[in-house]
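Beneath this line is the structure, given in structure tokens, with notes to follow.
All protein chains but one are shown at their positions in the complex.
Order of writing sets the labels: A and B. Residues in every chain begin at 1.
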Amino acid sequence: MTTTVARVSGLTKRYGDFTAVDGVDFTLEENRIYGLLGRNGAGKTTIMQLLTGQLFPNGGEIEVFGRTPAEHADVLRRLCFIAESQRYPEDFAPRHVFTAAPWFFENWDQEFADRLIADFRLPLKRPIKKLSRGQLSAVGVIVGLASRAPLTFFDEPYLGLDAVARHIFYDRLLEDFAAHPRTIVLSTHLIDEVANLLEHIILIDQGRILLDRDAEEVRGSATTIAGARAAVEQFVADRPVIGREGLGGLASVTIDGRLDHAERVRAAELGLELAPVSLQQLIVHLTGADLAASIEQEAAA
Amino acid sequence: MTAVTTTAATAEREASMSSRVRPGEIWRIVRLLAVNPTIFFGVPWLILGGAWAVTMIVALIIQGAGGAAVDASDIQEGFRYSWAVLSPQWYLVAVGVQAVAFTFSFALGFGSTRRDYWLGLSAMFVFVAAEMAVAIATLVQIEKATGGWWIGAGMFDTLWYGQSGWTFDFFTTFSLQLFVLFVGAGVTTVYMRWRVRGMMTLFFSFVALVLALIAGFTFTNTWPAVLSWFASIGLLGVFTLTLVAAVVAAVAGFLVIRKATPR
Partner (left out) sequence: MDDSRPIFIQIAEQLENDIIDGTLPEGSQIPSINEFAAFLRVNPATALKGVGRLVDDGFVEKRRGIGMFVTVGARDRLIQRRRAEFSAQYLRPLLVEADKLGIDVDDLAGMLAALRSERTAS
């Protein structure tokens, strides 16, 4: 049986006329890795700030470890959230951050932190203001991993990190997650690299949830069918189309839904090409403007 | 039925929570603020030390220019209106601002409550104010005992200092220091909660209040009464009012920061 660590319902956050989070419902279960995905400005950071009590909602309910997070010390000490745009005290260097961290995170593992500092080659004495974007991200990643908080949020954790550093992050995250299971929420708009790390996906667009499903269910849940326009259109006739592109007599249509064996055979018999849709492509289709745009193009053509 | 029991249980926990004192969670904020000691201790002393060095050089120059004819006590009298002793105050306003603008959002990220943050910050302010007050009141006495560091330099025994004893100097410095820190921090909580709109409202309200007071005293011809009232309460009264203002800023800051959000 799984335990729910966080539950939100009807969660809403407005900034003046702008609704950043619009009546969102979801739950987070214990010991899972979640992907909070969506385009920039979709509301990912706002949701994490609400869950960690940094922001106050305009409507709806938030329950983290059984109660409202804001101003409740016994909830907050089980959370870790270093925002992508985190501000640090004036004149702080990374060493100050790591000195203070054990006072705030009861599961803090100093040895693990030291190892990560070496892995990321983080200069401990350089003022935070003078760190590169990647080094700044490394500070957040190290705090997030070594704090071992029961509910940890990584907000765009690898901005500015190079490929080597990103893979260090993935490897250390999986290793440590296996040894010390906990709930992790990873927010990102760069999806392909982390897709395999995620157990569950929550896709946000314009403050609303578009998708809330297990990653394995999402993988391969969409297919692109390409070929002669007439044949493609016939094949997709009563299926949910999420993307459409065309060039002359050729068309390439993405549908939401898996094809069974018989359908694959039928597609082959019609001379159609079937291509898998990666999680990233699927999300581009679901959150992009390409659908509306391509329909207009078609109408114009 | 689950909903009802949950609510009751929550209310009960709520009651037990608010009454629970968590010294550890307040103390860690003090430690966080002091983890880089240059901010609260290093820079103020550097400023004070710099001002002292300048004062000493000025005293040596005057002595050199006047030759043996100038008496050390006369030079010291000339320093009576030097503001050098107050030089760290401006920096400490900035410290109060930054403690809320930057360290507050960092502490929230590390899982502190707003309540514990403000209590920890207040403890730190009281400590810093007391530390500065002890040091300055003591330095006033040393300066007097050494006749202005043996060359008639007047850095600490200036303005109202050195007139009414150590305790008085301690109290005035402590009040002023606390006022400066809490006003800086308190005003910044307004920004953290209501952003620019809050700052504008606060600023214009303050200007309106000052203008209203001036107009009020002018039209009722009560200026002499006001001035004589200030004269009657004396320096001790004025600095007691400063301390009251510091406490008001501290309490107001607490109320405002409870709903403030980090940038």
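Criterion: a residue touches a chain if its C-beta (ideal position, glycine included) is under 8 Å from a C-beta of that chain, and two chains touch if they have at least 3 such contacts.
Worth saying up front: this structure is predicted, and the values here are computed from it rather than measured.
Peer 1: Considering the entire complex, write down the shown chains that touch the omitted one.
Peer 2: A
Peer 1: Which of these, A:124, A:174 or A:190, touches the one chain of the complex that we don't see?
Peer 2: Touching the chain that is not displayed is residue A:174.
Peer 1: Using the touch definition from the top, which of A:10, A:257 or A:276 touches the missing chain?
Peer 2: Of all options in A:10, A:257 or A:276, contact with the hidden chain holds for A:276.
Peer 1: For chain A, which residues touch the unseen chain?
Peer 2: Where chain A meets the chain not shown: residues 32-33, 167, 170-171, 174-175, 177-179, 196-199, 215-217, 219-220, 223, 261, 265, 268-269, 271, 275-279.
Please note the rule applied: only the chains that are shown with their structure count from here on.
Peer 1: Along chain A, where are the residues that touch chain B in the complex?
Peer 2: 49, 52-56, 67, 71-74, 76-83, 85-93, 96, 99-101, 103-105, 149
Peer 1: Which residues of chain B touch chain A once you look at their complex with the stated criterion?
Peer 2: Contacts found on chain B: 10, 13, 17, 22, 25, 28, 31-33, 35-36, 38-39, 98-99, 101-103, 105-106, 108-116, 258-259, 261-263.
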